[in-house]
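The complex appears here without one of its protein chains, the remainder shown in place.
Coming up: chain A.
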Amino acid sequence: MSTTSPTSTAGTVRSITAVLAATGLGLAALTACGSSDSGDGSDGGSGSKTVTLVSHDSFAYSKDVLKDFEEKSGYEVKVLKDGDAGQAVNKAILTKGNPQGDVFFGVDNTLLSRALDNGLFQPYEAEDADLVLPGYRADTDEHRVTPIDSGDICVNYDKAYFSERKLAPPTSFDDLVKPAYKNLLVTENASTSSPGLGFLLGTAARYGDDGWQGYWKKLKANGVKVVDGWEQAYNEEFSGSAGGKKAKGDRPLVVSYASSPPAEVIYADPRPKTAPTGVAEDTCFRQVEYAGLLSNAKNPKGGKALVDFLLSKEFQEDMPLNMFVQPVREGAQVPREFTEFGPQAEDPETLDPAKIADHRDDWVKSWTSLVLK
């Protein structure tokens, strides 16, 4: 067995004291900064001055815009980010009896029915509900949700690849199955990735309940590659993105967002004059994100004010460069970079949320066995 080691006791005691003191200090500091975070969470009774927004990890905004709302309304806004979009919705449903906040933002049209069928929201018609552009409206009878933003999931292409080969980039779903574009497209797993699912739904909207499987058979025969998530597809496999260039990506077509090309410009230093990537305009599926007042909200009054704020001109115009989405409010201005480098699709595919709810699981299942196995 091992022997015991006679260490110098005085030195030991001194250093232990130091360690303990350091730990204690650290903890004290933590408690101090922690209490300012969490202390206000408990006083959520009616008439409370705190209103809590639950959202997903991609929720982003400008500080001064929110501060402006806080000053005008007198509410203090607390934001909780609760995982990716799917997780955030599932968690909100799990906790609907005792919700974590008052308003939930970030349920999209592919998950809307799950939220509504589970009674996640209570009715509230936002002040400016009539200013929502007609194409985005949903649940117009009961007003349980308010549309906040939209984004199109589209095939992006690497401009350099196609111009070097003097090949016209594809523009439509039909193009993608042509021999000229063999082995060029990478997409995401429809069962785990939201753009992957959006692309599948786009094909289902375009070719109908019976036609989309035939389309995917052709796409598979034309060498479509499927990876699990957007990050791998866009940052590793796609040859047009900054990450993909470093990773020597060799697929010049990727399923991404209509807002990806402007992001390639805005997050480049120095900024290029034109975006390195483009959007195949007839391959888009429209995603709309909604917000709603949670069923058992502790501060419904504040929650209503917050929903109104999310649809206000100020917030709608702040969204595009923070979340790379389009506003849904009539007259909201889109920043110049946005329109210049990433035109919005004129006629994206759409599907009724109820129809998505009915078919989603079956479609994903048959897609999985058709494409992945």
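We take it that a residue touches a chain if its C-beta (ideal position, glycine included) is under 8 Å from a C-beta of that chain, and two chains touch if they have at least 3 such contacts; residues count from 1.
In this section, contacts and distances are computed from a predicted model.
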Hidden subunit of the complex - UniProt protein name among "Iron ABC transporter permease", "Helix-turn-helix domain-containing protein", "Signal transduction histidine-protein kinase/phosphatase MprB" or "BNR repeat protein": "Iron ABC transporter permease"
Option from A:Asp108, A:Glu264 or A:Glu349 whose C-beta touches the chain left out: A:Glu264
From A:Tyr157, A:Phe199 or A:Trp230, residue that would touch the chain that is not displayed: A:Trp230
Those residues of chain A which, in the complete complex, touch the missing chain: 1-5, 7, 9, 12, 15-16, 19, 23, 26-27, 29-30, 33-34, 37-38, 41-42, 52, 54, 57-58, 60-63, 78-84, 86-87, 90-91, 93-95, 98, 100, 114, 189, 191-192, 226-232, 234-236, 241-243, 246-250, 256-257, 259-260, 263-264, 266-269, 321-324, 361, 372-373
